[in-house]
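Worksheet for the structure shown next.
The full complex has more chains than appear here; those shown keep their coordinates.
Read from first to last, the chains carry the letters A and B; within each, the first residue is number 1.
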Amino acid sequence: MQNKDVIASDFGPQLMQGRGAGATDGGPELIQLLTPEGERVEHPAFSFDLDDEAIKGFYRDMVLTRRIDVEATALQRHGELGIWAQLLGQEAAQIGSGRALLPQDFVFPTYREHGVAWCRGVDPLKLLGLFRGVDQGSWDPHENNFGLYTIVIGAQTLHATGYAMGVQRDGHVGTGDPERDAAVVAYFGDGASSQGDVNEAFIFAASYNAPVVFFCQNNQWAISEPIERQSRIPLYQRALGFGFPGVRVDGNDVLATYAVTKAALQRARDGQGPTFVEAYTYRMGAHTTTDDPTRYRLSDDLERWKLRDPIQRVKVYLQRNGLVDKSWLEELDAEAEKLGERLREGCRGMPDPEVLDIFGHVFAEQTEELARQQAEFGDYLSSFEEARA
Amino acid sequence: MSKMTLAKALNAGLRKAMEDDPKVLVTGEDVGKLGGVFRITDGLQKDFGEDRVIDSPLAESGIIGTAVGLAMRGYRPVCEIQFDGFVYPGYDQIVSQVAKIHFRSQGKVPMPMVIRIPFGGGIGAVEHHSESPEAQFAHTPGLKVVACSNPVDGYWMIQQAIAHDDPVIFLEPKRQYHADKAEIDQSATPDPLFASRVVRSGDDLTLLSYGPMVKVCLASAEAASTEGRSIEVIDLRTLSPLDMGPVVESVRRTGRAVVAHEAHVNLGMGSELAARITEECFYSLQAPVLRVGGFDTPYPPARVEEEWLPDLDRVLDAVDRSLGF
């Protein structure tokens, strides 16, 4: 029933067609600075302005981030976590964008931004709490300028836009002071692009020219639904309809993602308003540990995407250019090992919350009614203790 | 026919409804190839095609709003909301359109639509996946609200809801999906959709619940019986309209009532039931109607949900308090 060509007719320009979840090829508009084969290439508009040490740093970030993901996945299998949202395959999109941030920038994540959290200095152990069911995010958003994970799809894009409006009102935009000017990043997925909230966020951001970057990780899937269900043209083009620019970057290329995000963030800080960055990538894992992708997608797709692995290409680049040696890589492995251990032990050691504390978290000023419920429930619970005693 | 879980029974009921009426459509997120995250629509797209089992873009208001249009065109859409907490982006379309179009049009535009919502907690999920939104819909004129509690009801009630000409919010106790199996006699004639049912009879107190709490209440009644207390348990099944007949009959007899649900007690179904029961059974009541339910906090992290959720002990505690009056 669906007619996939967008007919031009007399109605304006021929629109480019989306390639769909099956395609690994981001198309001509894809911005790339490091090929899947590990070759650095030039792009007319964007260039990577850091040295090879930085690239080694990115490599380390990605390796450790993947390790966090692997450990968490394993912990879920062992029943230590209720569920885990894997980022496998999205390391470059997250590290590249995360490393482009300045301390004063603020991030509004979804539930999958483990790599960005890493860049913001959030203790990975804290990421596990929500998935273990001991809390709903225990880090202080203001400590690392990294908001709590948001599960309602798209809701955080409006929060990001509002926060950016606050940054404007604080006069932290366009002053030229690099310590002061700040940008806000809203992370969201390809599926989220269909939510009213996300589109309203585009409208508010454009209307107020807010300093926000809409960073969309198009990992081709929203659980079982391929990108074609959400958009029949490349997603970054959505922004054009709202009056601000959009670009598609190779989300598996950490250098390009860094360069493009950095430029978008600077536009925001300079007062040039919002930008849409589509990081074209692939969810190599399941949607979450409870999902079974074999029900809805072909394994060949996955195989093809494996050839575009975000970490492998950097390793090839580093090795081919003799930037890292065996011992460096071994040290990194050892570091990952230690991180893994720390996560395993830390996770198992996480105390369950106290149900009575729950009543204290609802309000800044607790109501008498809640205090009463808390007290009565306390008495009720201790009545069992007494019974046992 | 073999025994079925609630999940399988709902799937079978949906399949039957689609076979019986070509106008029945299923729409929602991941209802197609995946068969829904709970597999309630498993296999339906394969057998009925993409035009009748529609994977929707990720937008609940869009799911409900397009269903309104489909209903106006003569279809009978069955919308799946993936989890209770995600019905809210579609809330405006539900309360201002779905609930009001029949009224607005003075009956010229009926709204035969079913909105399926897996609801309630107890499955160890993250935030927004364990909500009990029923009271908000029951408070909205123009909507009918039902909750099934077991496979047999699941099989019949979903078909009755789909065949019904008014919009029905259909609540499915997700923690029961794969819990118990039951024999379903497809040749039987089911109870009416909007009827409550006494599921255990007793003389000392009437215990009212629905959805996931029915099982808890039956266990509580069983436990109480060992202490010589005879408790009548009613599975309300319909939350709007309420079927007060059996409730009033029972409470007039027992003189005591306790309402149990997972939803927050404050302005939950229990408050309406308490108010009506008191009005209709004033002189029979030996004790005020007591309510057991979620505290007035948001649903807590999974690791404390077992303590937070009303359970057998808390139901019995309320029973004791009632009998203590």
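Basically, a contact is a pair of C-beta atoms (placed from the backbone, for glycine too) under 8 Å apart; a residue touches a chain by one contact, two chains touch by 3 or more.
Just so it is clear, the model here is predicted, and its values are computed rather than measured.
Chemist: Can you write the chain counts for the whole complex as a formula in the shown labels?
Modeler: Overall formula of the complex, using the displayed labels: A x2, B x2.
FYI, only the chains that are shown with their structure count from here on.
Chemist: Return the distance between the CA-based centres of chain A and chain B, expressed in whole Å.
Modeler: A distance of 36 Å separates the two centres.
Chemist: Any idea which chain A residues touch chain B in the complex?
Modeler: 1, 82-83, 111, 130-136, 151-153, 191-192, 194-197, 222-225, 229-230, 290-291, 295-296, 352-355, 358-359, 361-362, 369-370, 373, 377, 380-381, 384
Chemist: State the interface residues of chain B toward chain A in the complex, per the touch definition above.
Modeler: For this pair, the touching residues of chain B are 29-30, 32-35, 37, 50-51, 55-59, 61-62, 85-86, 88-89, 124-129, 266, 295-298, 300-305, 307-308, 313-314, 317.
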